[in-house]
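A protein chain is absent from this complex, but the other protein chains hold their places.
On to chain A.
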Amino acid sequence: MGTNIIRFEGNCIKCVMCIEEAKKVFDYSEEAGPLVKHGVDIASHGEDVKRAVLVCPTQRIKYHP
């Protein structure tokens, strides 16, 4: 497993809290929910991503720092 990888598993219920917690990392798509922004340096926003993982109600965000 590489480092600083974000994966999504299962369904998104569109609560958008992940976007609120890590707005520099995630974009929002009406269809898919959160998407990782192209070219973003995930490592430099690691704490924000961890908070997004923590608040996700479906626990579908998997972060490997």
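Heads up, the rule we're going with is that a contact is a pair of C-beta atoms (placed from the backbone, for glycine too) under 8 Å apart; a residue touches a chain by one contact, two chains touch by 3 or more; residues count from 1.
Just so we're on the same page, contacts and distances are computed from a predicted model.
Student: Leaving aside the chains on screen, match the unshown one to its UniProt name from "Molybdopterin dehydrogenase", "RNA polymerase sigma factor", "Globin-sensor domain-containing protein" or "Carbohydrate ABC transporter membrane protein 2 (CUT1 family)".
Tutor: Hidden chain identified via UniProt as "Globin-sensor domain-containing protein".
Student: What does the interface between chain A and the hidden chain look like in terms of residue numbers?
Tutor: Listed in rising order, the touching residues are 13-15, 17, 54-58.
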